[in-house]
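Every protein chain of the complex appears in place save one, which is left out.
Chain lettering (A and B) follows the sequence in which the chains are written, and residue indices restart at 1 in each chain.
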Amino acid sequence: MTLSPTDTEFDPREPITVNLGPQHPSTHGVFRLKIQIDGEIVRDAEMIIGYLHRSMEKLAEERTYTQNIPFTDRIDYLAAMSNNLAYCLSVEKLAGVEVPPRAQFIRVLFAELQRIASHAMANGTFINDCGAWHTPLFHMFREREKVLDLFEMTCGARLTTNYMRIGGVAFDLPEGLLPAVRTFLDEMPGHIEDYESMLIGNEILVARARGVGQISAEDAVNASFSGPVLRGSGVPFDLRKADPYCGYENFDFDIPVGRQGDCYDRFLVRMAEVKESIRILNQVVDNIPDGPWLTDVPLHLRPDPGEAYARVESPRGELGFYLVSDGGPAPFRFHCRPPSLINLTALKEMTLGGSLADAIVTLGSLDIVVGEIDR
Amino acid sequence: MIPLAKWYDLRDLSGLSEEITGWIGADWLASLVSGLLGALGVLAVVGPTLLILIWVERKVIARFQQRYGPNRVGPKGLVQPVADALKLVLKEELRPRAADKYLFLLPPVLIFLPALLIWGVVPFGPNMQVADLNVGVLYLLAVSSTGVIAIFIAGWSSNNKYALFGAMRVVAMSISYEVPMVLALLTVVFFTGTMSLNGIVEWQQSEDLFLVLMLPMTAFMFFFSATAELNRTPLDISEAESEIVAGYHTEYSGMRFGLFYAVELLNTLAISAFIATFFLGGWWLWGLDEWVPPWIILLAKTGGVYFIFIWTRGTLPRLRIDQMMHFCWKFLVPVGLVFLVAAAVERTLLLENNWDASIALPVFGIINAGLTVVAVVTWAKLSGTESQKLPSNAIMARGRVGGLRAAQAIRVDELGAEPVAGGGD
Partner (left out) sequence: MTTWLDPQAVADRLNTACPGSVVGLNAAAAGDAYLELSADHLIEAVTFLRDDAALELNFLSNLTAVDRDGELEVVYHLQSLDLNQIVVCKVSAGGYDDPRVPSLEPIFKGAHLQEREIYDLFGISFEGHSDLRRMFLWEGFPGYPLRKSFLQMPGNLTAGLPGFSHESGGNDWPVPGTVDERPIHPNQASRNIPVPGDPPRVLGSSSEGQA
């Protein structure tokens, strides 16, 4: 409905369709949301995706298992290490490859560092959506920059790391890395205290995010939510505890859950998860063993025909890779189970009845990455 | 000590007007000349201050965000505002084809008028105003209200849903927040007994105190309502970049957008000057204004208040429109009325009983501070939904892992919920 002067059929009771279009300063990537608004109340919300569809699943069928690892970087580009890890675990399950202990510790190290970086970004952009003009975002990016510097020290890349390999990791840790990680871990609790004092209990943030985008635990389980979204609704399910991989059963950490499944709870869960990650990292850095970092695996790995589904707890939820092999060097079927896409299932229910501002805040709290949604 | 020679003082403007009257014999010419000189003087001060304050805002906000601000263009980035202005002038000015043909061109110009007109009553010194109106406060409120029309025309004529959204929000918010603004200023007027801005400063001079010490809640009310009028965070819902792109000025580009931006800053500067005048003593600073030019004192105070505006902008998240309205109508207006009555009562008592002002005023100050505390505490207890009063921390699962039954177990153990029959893990 446009408001051109020639429009004589204008009915003021009709809801307006507003297009939070693919280009927008706030939607996290090329994601389109068509909202029907009556005043400020959302009456209908429809999401249109596919702007970043790169046919990754089809392309992966043409490349060897190792050649697909850089692909996985780009599925969820804000948590590349987690993607690499999930894929490598899946191939290792399919091919029956053992991973040496040092490589497992290194994988946990980088997965947790990636979690800190990703949650820093998620929470920063969430508060940005709530309206604080980038101040908490830049503060949290300071931490993220330190983590990305650690990644660059190790594998040369900040974002699309391509570090995990089938059977271990690509390179050994460089000499200065563990001291740098220790320095980072010593400073982090102080910074987190700063964020907590500024943000937790901040009245405006509470007013903006409490009660907004609520979803109950039953609805969350039915809608296959996972990650901080599920834990924000009170369901204490974390794959690192329930289905441990890479030696997570040896580490001592806890799972934060929320109270009522609204945006503020998810924010709190992410902040608490960063603290738990620091706890895990301290244990990793203290106990990392020496040894090989990669099992000898043929360059053109040909797993026996079969299938495997392995999943990790990525910062966004349950990231799984379902691989089917028919004996050839490339996967017969490569499927990524995207947590961001499935976390969007109930977006309409969560935003209906709220205001437009609340819809933006809800979208921000779900922490979606469009690369993962569209693949 | 010999006081400084008053080479800066425009007081001899009156002398100048007498000379002109004597020379040509036309009264109207004298007022015209003095008016023009005053206006030019104000512009000469305000213009460069605006440029510098753009730089200050960007640098200060950057420092809040743990980064440097502009530091490439010129030494320490001082030429950045000039570069921005030049860029805006050279940009192509788009006009959407479906936008209203003439109304679209009007708002940038229309919004500039009130921004300039309110500078006419700012007292830069004891006799340094463009116009020493004895209804200065009324003039200020009336003229600053007219800016809303320009914003609404901008939103409507853009033929863009986002712009219309922004314009609607601005209209609703601006006219709502004018009520607490008026109440705050009326309280000040009641307390000081004069509507003239210079008179208010002189009252503060004669009583030897800043009005903010006597009327803290009123100062806050005025500051907060001004934030709403200026569309600044935490009340910048009308240009909430993350929601409606840029609100009412989405479709404007080039210098037309530059004018909107400049007017926002000009308004902020003007309101800072007004807060400095009403509540912080204006050009008076316990005798320092004999030594230092009073307009420098006023500008320093204005800068301080501007820094507080930047501080709140850099730090606080945004309020939703219904929360803003809620706050305005359910808190600021009733509290404003209470303080209005309190101010009236106090002043009447002071005048009719001829009490000694140096004892009565501190007592009134303490009473007003007590009222402020009562108001804030009552609001804190009464406002907020149930869910907003929940504790702000995540619950740790402490070893429980699972699905709905584990969630139920956590609810029972940690939150004291009633166990459901057959629940528990």
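Heads up, the rule we're going with is that a residue touches a chain if its C-beta (ideal position, glycine included) is under 8 Å from a C-beta of that chain, and two chains touch if they have at least 3 such contacts.
From a predicted model like this one, the values you see are computed outputs, not experimental measurements.
**Q** Decide which residue listed in A:Met81, A:Leu341 or A:Ile368 touches the omitted chain of the complex.
**A** Looking across A:Met81, A:Leu341 or A:Ile368, the contact with the absent chain belongs to A:Leu341.
**Q** For a quick check of understanding: of A:Ile16, A:Ile41 or A:Ala242, which residue touches the chain that isn't displayed?
**A** In the complete complex, the chain left out is touched by residue A:Ala242.
**Q** Spell out, residue by residue, where the missing chain touches chain B.
**A** On the chain B side, contact with the omitted chain comes from 401-406, 425.
**Q** When the complex is taken as a whole, what residues of chain A touch the one chain not shown?
**A** 49-50, 53, 55, 57-58, 62-64, 66-67, 93-94, 165-168, 170-172, 219, 221-225, 235, 237, 242-244, 292-300, 306-309, 311, 318, 320, 322, 324, 326-330, 332-333, 335, 337, 341-342, 344-346, 374
Please note the rule applied: only the chains that are shown with their structure count from here on.
**Q** Between chain A and chain B, what distance separates the C-alpha centroids? Give it in angstrom.
**A** Chain A and chain B have C-alpha centres separated by 41 Å.
**Q** Which positions of chain A touch chain B when the two form their complex?
**A** 2-5, 16, 18, 24-26, 40, 127-135, 137-139, 142, 200-202, 204-208, 210-211, 217-218, 221, 233-238, 241-242, 254-260, 262, 264-265, 268-269, 271-272, 355-358, 360
**Q** Hey, which residues of chain B end up touching chain A in the complex?
**A** 61, 64-67, 98, 100, 156, 159, 161-162, 164-165, 233-234, 236-237, 240-245, 313-323, 384-385, 387-388, 390, 392-404, 406-407, 410-411, 415
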